[in-house]
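The complex is shown incomplete by one protein chain, all other protein chains being positioned as in the whole.
Read from first to last, the chains carry the letters A and B; within each, the first residue is number 1.
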Amino acid sequence: MDVILEQYFDLSLMAEHFDDVLAGFWITIKLSVVAGVLALFWGLVLALLRQLPGKPLMPVRFLTIAYIDVFRGIPLLMIILLVSGSLPFLPIPESIAIPRWFGQPDTFWYGVIALTITYGAYMAEVYRSGIEGVPGGQMEAARSLGMNHRQAMRNVIVPQAVRRVIPPLLNDYIALMKDTTLVSVIALNEAALVGRDVQSSLFNSSALTLGAIMFLVVTLPLARFVDRQIAREHRRFSRGAPRVETG
Amino acid sequence: MDESGHGGPLLRLKGVHKRFGDLEVLRGIDLDVKGGEVICVIGASGSGKSTLLRCINLLEPPDEGDIYLEGRSICKGADARSGEAGWELDYVRQRVGIVFQQFNLFPHRTALQNVTMAPQRVLGRGREEARSRAVELLERVGLGDKFDQYPERLSGGQQQRVAIARALAMDPHVMLFDEVTSALDPELVKEVLDVIRELADEGMTMVIVTHEMNFARDLADQIVFLEEGVILEQGPPAAVLDNPREERTKRFLGLVLEH
Partner (left out) sequence: MGNSRLTALLAALALCAIALFAAGCGDDDDDGAGGGDGGGGQTLTVGSDVPYPPFEQFGESKTEFTGFDVELVEAVAEKLGREAKFVDTSFDTIFRDLAQGKFDMVASATTITPEREKTVDFSDPYYLAEQAILVKEGSDVKSAEDLADMTVGVQQGTTGQEYVEEETEAGEVRPYPEGPDMVTPLRGGTIDAAVLDIPVAEKLAESQPGIEVSAEIKTGEEYGLVVQQGEEDLLDEVNEALQEIKDDGTLNDLYEKWLEVEAPQELLSATHEAS
């Protein structure tokens, strides 16, 4: 037991390396926010592409489904390695192959790309269940009023769909945030890598524990927020037949 | 062929068939609706009444036969205009309004926004114009004080009246009502029927699917009895309701009127 306390909960060591771990965690936050926002958009785009109606658009639907299947089927770690390993060698301008935008190193952007293209696929499926969960009568009413498919989606279906799936989307976001630690494999100095760095030079894992605590500081409130959203949704929009009140 | 004064019926169905998989729901419907007429369609569940309405506004395109709206055919294939995919949909939906049994109001928008959405997005009307028209319509259906309410706060009867106002906002030439009071508590039915009655008095062409026989008797110019996908009997209320010719009509009416 003492060994555990000393190895993982050495408070003076945590204090000594607090700034380093915090700096690493700050990169974690930046990575999660950028990739998370992009994934949320990309997922919605994929979900909308997936259900475009009509025969001539079948190739679009097919390609979108294929994309979603592929990127839900390959582990994120491999995608990170494949992206970072291949991009510098592609025949594209160096500013894209080795991106150093907004002062963040290429490893940061490879992480963003990998996280976005993977989590976009997961979120697309979440959006899809939201869209399919909107009662069919909504689309009928919108179309009967003369709206075309795009207008109906934009004004009637998607607003309702998104509201429904905010809890699972937030859960996916929390998962994404934790998965940013995988980007350490290409030597991005996020929280996990910093922790392991300290561990390998000082043979003590307390910096890792500190990093884990920082994660909890963010993920715990998010998880409670998700719970409250779910409770709110249950009270608000009813499904199926409308509630009939007197008055 | 122009829209007004073409001389024929406003709405004409000829030989309309509709199948869902193996089940043929409409098996040859012929129906004429003149401008200003009120047609009430009655029949048992499963007889095809809803499907009939949904064919008229092309929510379910017919498999066979044709439908003419103000003289123009709206069924693809019947008219050799292959290059203009979709013109029929716009044409129909801007002239035919429909009110559903389940109201289908947009829950994330207020009553007013429900009514202004389509005129703004589809007809391109300006905000002010759409708003004032919507207020006018909501007042006409008796909901002038409720336009900032969300549907979840309105009673069933109020929601249905908003749905009617919403359909009217598109200035339709024909209104379709699909059992619009069947989902309402009995005490809320009257307020909706009153609104429909007023519309009829103002000369709106209507096809109404309903179980409310007394209402139908009062309002209808023609009663159409639909049974297993065909029109079994058709005529003025006095004829069909009081002196039905067909056995099955008699039986149906016996079942319905006795409750």
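The rule we apply is simple: contacts are C-beta pairs under 8 Å (C-beta built on N, C-alpha and C of every residue); 3 or more make two chains touch, one makes a residue touch a chain.
Worth saying up front: this structure is predicted, and the values here are computed from it rather than measured.
Engineer: Give me the visible chains that the unshown chain touches, in label order.
Structural biologist: Looking at the entire complex, the absent chain's contacts are A.
Engineer: Among A:85, A:136 or A:221, which residue is in contact with the omitted chain in the full complex?
Structural biologist: Residue touching the absent chain, from the options given: A:85.
Engineer: With respect to the chain omitted from the figure, which of A:28, A:138 or A:205 is a touching residue?
Structural biologist: A:205
Engineer: Tell me which of A:29, A:52 or A:185 is the one touching the absent chain.
Structural biologist: From the options A:29, A:52 or A:185, the contact with the absent chain belongs to A:185.
Engineer: Against the chain that's been left off, what residues of subunit A make contact? List them.
Structural biologist: 3, 7, 84-85, 87-89, 94, 98, 105-107, 185-187, 189, 193, 196-197, 199-205
Assume only the chains that are shown with their structure count from here on.
Engineer: How far is the middle of subunit A from the middle of subunit B, if each middle is the mean of its Cα atoms, in Å?
Structural biologist: Spacing between the chain centres: roughly 46 Å.
Engineer: Provide the residue numbers of subunit A that touch subunit B in the complex, in ascending order.
Structural biologist: Touch residues, subunit A against subunit B: 135, 137-138, 140-148, 151, 155-156, 159-160, 163, 236-238, 241-247.
Engineer: Which residues of subunit B touch subunit A once you look at their complex with the stated criterion?
Structural biologist: Answer in residue numbers: 57, 59, 86, 89-90, 93-94, 96-98, 100, 102-108, 117-118, 121-123, 151-156, 159, 163, 166-167, 170, 183-185, 187-188.
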